[in-house]
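In this view, the complex is presented without one of its protein chains, the others remaining in place.
Note that the chains are named A, B and C in the order they appear, and that numbering of residues resets to 1 at the start of each chain.
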Amino acid sequence: MKKVAIVGASGYSGEELVRLLLQHPRVELTAVTSRQYAGQKVAQVFPKFAHHPGAKALRFTEPNAELLAKQAEVIFLALPHGVAAEYAVPLLQLGCQLVDLSADFRVKSAAVYKEFYTHDHPAPELLEKAVYGLPEVYREQIRDASLVASAGCYPTSILLPTIPLLRDGLIKPTGIIADSLSGVSGAGRTVKLDYLFVECNESVRPYGFPKHRHLSEIEQELSLAAETAVTVQFTPHLIPVNRGILTTLYLAPANHFSTASELNELSEKVAACYKTVYADSPFVRLLEGEALPDTKNVTGGNFIEIAWRLDARTGRLIVISALDNIVKGASGQAVQSFNIMCGFSDTTGLV
Amino acid sequence: MKKVAIVGASGYSGEELVRLLLQHPRVELTAVTSRQYAGQKVAQVFPKFAHHPGAKALRFTEPNAELLAKQAEVIFLALPHGVAAEYAVPLLQLGCQLVDLSADFRVKSAAVYKEFYTHDHPAPELLEKAVYGLPEVYREQIRDASLVASAGCYPTSILLPTIPLLRDGLIKPTGIIADSLSGVSGAGRTVKLDYLFVECNESVRPYGFPKHRHLSEIEQELSLAAETAVTVQFTPHLIPVNRGILTTLYLAPANHFSTASELNELSEKVAACYKTVYADSPFVRLLEGEALPDTKNVTGGNFIEIAWRLDARTGRLIVISALDNIVKGASGQAVQSFNIMCGFSDTTGLV
Amino acid sequence: MKKVAIVGASGYSGEELVRLLLQHPRVELTAVTSRQYAGQKVAQVFPKFAHHPGAKALRFTEPNAELLAKQAEVIFLALPHGVAAEYAVPLLQLGCQLVDLSADFRVKSAAVYKEFYTHDHPAPELLEKAVYGLPEVYREQIRDASLVASAGCYPTSILLPTIPLLRDGLIKPTGIIADSLSGVSGAGRTVKLDYLFVECNESVRPYGFPKHRHLSEIEQELSLAAETAVTVQFTPHLIPVNRGILTTLYLAPANHFSTASELNELSEKVAACYKTVYADSPFVRLLEGEALPDTKNVTGGNFIEIAWRLDARTGRLIVISALDNIVKGASGQAVQSFNIMCGFSDTTGLV
Partner (left out) sequence: MKKVAIVGASGYSGEELVRLLLQHPRVELTAVTSRQYAGQKVAQVFPKFAHHPGAKALRFTEPNAELLAKQAEVIFLALPHGVAAEYAVPLLQLGCQLVDLSADFRVKSAAVYKEFYTHDHPAPELLEKAVYGLPEVYREQIRDASLVASAGCYPTSILLPTIPLLRDGLIKPTGIIADSLSGVSGAGRTVKLDYLFVECNESVRPYGFPKHRHLSEIEQELSLAAETAVTVQFTPHLIPVNRGILTTLYLAPANHFSTASELNELSEKVAACYKTVYADSPFVRLLEGEALPDTKNVTGGNFIEIAWRLDARTGRLIVISALDNIVKGASGQAVQSFNIMCGFSDTTGLV
C-alpha cells in the first residue's frame, strides 16, 4: 500500500483522482487539499463518493508541503499551471515522488514555456528532471521518475495516434492538422459566463486557435518522434457534452498512393505499425472494420480509441481518436504513470 | 410608434426584450442600459441580432433616470428585485410608464414582500399603484396602468390553469400542489458554479422548496380568485434544457366524482370553464384529445399550453401547463402588457 | 464462481448487466442471448467493453432454454413483459434460478396484471412463487427464492422512501402523490420517433398518466406496508438526460403539526425511522443538512439518495429520491438480488 495525497482536489480532475485513488487496491489516500473546502469531509463535497469509508473519514485540508511530505510518499498535483511548480519544488526536496497534472513541467524549454504560457517558468531547474507522462511512449523513464509531468488531454489524443506513424516514417512531418472537439469539463470547474449551461448547450464553437498552449508539448513530442522540427495546425472546439475529446487528424503519407493495391499496402503498414507499437498497451483500442471512434465508448474509462482511413481521392491518411479528457486525458493517465512508478501493472485500479 | 427603453438589458430576459422590441412594428427602441456593456453596440454584445439595423446603431449606456425619461415613453425594467424599485420611483415621477419584470411590485403587501424577499420593500407607497402583469387576468387594469409588475415565470404557469377553476368553484382552494420543472435560463445569466454546463447537464434536482419566493405572488393571486386564503405546495426542479417550464398541478375537484358519467360531466365543466375564460386569449392553447403539453412546442413563443386529466381512481384533477420561461414567463408577457397599455392588440410583435 | 447467463442482453438494461457481471468477482458469464446480434462478439456490439477478455471471447447466441440451463445456474431475463414468462417457465423446470427484470412476476394477482398490462398473464401459476426483488424490503425472501421479480425503476424510487413511513404509521395511507422525472433510457433501446434525439432534447413532457403500468406494483407494495388498500397518484415525465429518476413524493403526516416543536419532533421521528430501517442497507443514502438529491450523484452506481422536508405552511412531508434507472432501477438491483440469492454480500461487484 502506497500512501498518497492529492493537492488541489476540488476541480474536475482532482475529483476524478479522488474517485480513482479511493478505489485503488494499492493506495491509501491520506490527504486531499483544497483551500476552498478545507475542513469539510470528502463525502460532503462530493456526494457521489459518500458511500466510501475513505470519503467519510477524510477531510480536505489547507495545502502544506511539510505536512504533506509526512503524510504521503507520492503526491498528485492537480493545480493550475504556475501554481503547481510552487508545490513541486519543496515537495521534491522533501523526498516525495510527484505526478503533476498541470502543464508546468511538460515542456523541456523554459523559453517555449514562456512563449506559450506568457510568464517566466517558475522552476526551470526541474525541467530536465521531469519525465513527460505519456505512459505508452515513456514507460521506461516513468518507472524511475521522481517528477512525472502528466500529458495534457488534447496532446494525448494527438500524440498517441501520430507518434508511431512519424517514428516509422509512414507520414511526412509537415502539414499535420489536428481538429479537436472537447467536452466542457475540459475548461475545468471554472466559474465563467462562457461555461454556463445556457451558453454551452445547443452551441458549438472554436476557441483558442491558431496558437493554443497545448501546441508547446504537442510539437515538442512530435518533433522528437520525427527527429525534425514539427509544426502543427491545431483547432479545438467546445461541444455540449460533459466529457470526451474527439480528434480528427489530417496526415500526409510519406509515399504517394493512388491505386487500390498501393492503398492496401499502405493500409497494412499503418495497421502493422499500430499493432506492433501498442501490442502491450492495455488502454489503446485499435478499431477494426467499419467501427469508428465515439466518445460515448470511452467516457468513464482510461481508454483511447483509434481508427484510420486512407482516402485515395486526396492521398491523405485520416486518423480519428477518442478519449475521456478527465480520465485518459488527465487523472486516469496520471494514475497509470503512478502505477508504473510503483511497479504495479498499468491497469491496477483503472479497470 | 412608441419610444421605448430597456433598463438592464444584458440578462436573458433583457436580451429577449431586445429581440422582441427590435422587431416590434410599433416600437422605436431608443435606449438600452447595461453597466457591464456600456459603450458597446447591441450587435456586438448579442451577435444574434447583428443583422438588425437597430442593433447596429444602438449602444448600451449607463442607466440614468433623467436621460431615460427623455428618451422613452415606456420603460421596461429587467433588473434584480430590490434594484428595480430604485429606478421605478424616479421614472414614474418623471412621467414614464413602466413594465417591471422583477418581483418588486408583484405583491400588494410590504409585509409579505419582506417575509419572502428578506428585506424591507424599497418603495411600499407604489405597491397599490402597481397592476399585476398577467394580461389574461388583468387586461382592463393593465390598460390604464402606469406601473405593470409583470408576472413571474412559475406563477404564470400555475395561475393561468388554476385561477379559472377556483373562480368557477370547480376545485377546492385547499391542498393545491404545483410541481414545476424549469430550464436553466430561469436562473438568469448568473455566473455561479451551480449553473455551469457540467453541473447541470445529465442532472435533475429540486431546489428552493418548500418556501420559494414566487409563492408570495402565487398565493396572493389564488387567494383573490378563491376569495379565501390559499396556501400552495410548490416544488421547483432544475432540468437540463435552456428554456421552458412544465408545471404539473394536483387539484381536488369541489365535487366528488367516481362514476364514468360523473367524470364526463366534470370533464365537460372543466373544458367549458377554460374555453369560456380563454376564448379571447390568443396565447392560451387548450390541448384536446390525447395531446399533452411539451416545452418544445412553446419555446421561442409567447404561448402557454394547458391540458388536464381527471383520475377516477384518486378523485383528482391533474392539470399540466408548458410555457417558455423567458417569453410567456418574462419578456413576451411584458411586451403583451405593453401592447395592452398602448392600445395595440395583444399579439402585436409577438407572433 | 457462479455460472450466469443473460437472456435478452442487447437493450440498455441487458448491456448494463453485461457490464456488471463481466466485472463481478464471483461470476462467470457463460452466455448472453440476443436474436438481433446472434453470432457477434460482445466486444463488437458493445465497444465500451472491448478491453474485457470476457467480452472478446463471448458471442451472442439465439436464446434456447435447454442450452441455457446447461450453461448457467442463475439466469437474468432482460426481456419485454409477456416474453419473459415464456422463458421463465421452462428455465425454472430445468432447475435454474431466475432474476427477471421484466414486470411479468411483480404483481401477485393475475387480474391486476391483466388490468394494467392488457393481456392475460402468461404463467399465473408462478406468481405465488416469485419474490418481489426489492432487496431492502425482501432480503430474507430473496435469499431462498428461485424466481426474483426485480422491482421496476419508478417503483423503487417510490417504495424505498415510502414503505418505512407507512409501516411506522408516520404518514397516512391516503392521498399519496408521486411526481417522477426519468431519463430517456427508461424507454429502452426502442426505435421510435418519440425517442429520437431531436424529439427529446430541449423538451420536457409528461406521459402515461394517470394510470401508468408501474402503479400495479407500487400500490401492491404500499398496500402491504400500510396493511390497507393504497391508491397512488403517479405522474411520470420524460426529461432530456440519458439516465436517472428523480421522484418527488407529497405525503400527509399521520399527525398534524404546525408549531416549530411539533415540526422538530416529527422531523426526528422521520429521521429515526429511515436510519433504523436502512441502517444495514449499503445502497441507501440518507442526505443530511441542506443536501438534496441530484441524479448526477447517483448515475452509474446502485445508490438511492433520499431527503425530506416538512412544510409547516401546508402540513405536508415532501420526500425526494434519486437513483439511476438502469442500475438501482434495473440491472444493479437485479445483481444485488443475485448476490443475496448466492449468499454474497449485497455490494459484491457493485461498488
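Methods note: a contact is a pair of C-beta atoms (placed from the backbone, for glycine too) under 8 Å apart; a residue touches a chain by one contact, two chains touch by 3 or more.
Quick caveat, the model's predicted, so the values are computed rather than measured.
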| item | value |
| --- | --- |
| From A:35, A:56, A:192 or A:205, residue that would touch the chain that is not displayed | A:205 |
| Contact residue for the chain not shown (choose from C:23, C:40, C:223 or C:242) | C:242 |
| Omitted-chain contact residue, chosen from A:141, A:231, A:267 or A:281 | A:231 |
| Residue, one of B:35, B:48 or B:70, that touches the chain absent here | B:48 |
| Chain C residues that touch the omitted chain in the full complex | 12, 183-185, 189-193, 195-202, 240-242 |
| Positions on chain A contacted by the hidden chain, ascending | 177, 179, 181, 199, 201-207, 209-211, 231-233, 235, 237, 239-244, 246, 248, 250, 292-296, 299, 309, 311, 313-314, 316, 318, 320, 322 |
| Interface with the undisplayed chain - residues on chain B | 44, 47-48, 50-52, 202, 282-283, 285, 287, 291, 294, 296-298, 300-301, 303, 305, 351 |
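Basically, only the chains that are shown with their structure count from here on.
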| item | value |
| --- | --- |
| Most central chain, Cα average position | C |
| Chain at maximum distance from chain A, centres defined as averaged CA atoms | B |
| Chain A and chain B, separation of their C-alpha mean positions in angstrom | 47 |
| Centre-to-centre distance between chain C and chain B (centres being mean Cα positions), rounded to whole Å | 39 |
| Two or more partner chains touched - positions in chain B | 199, 201-202, 240-242 |
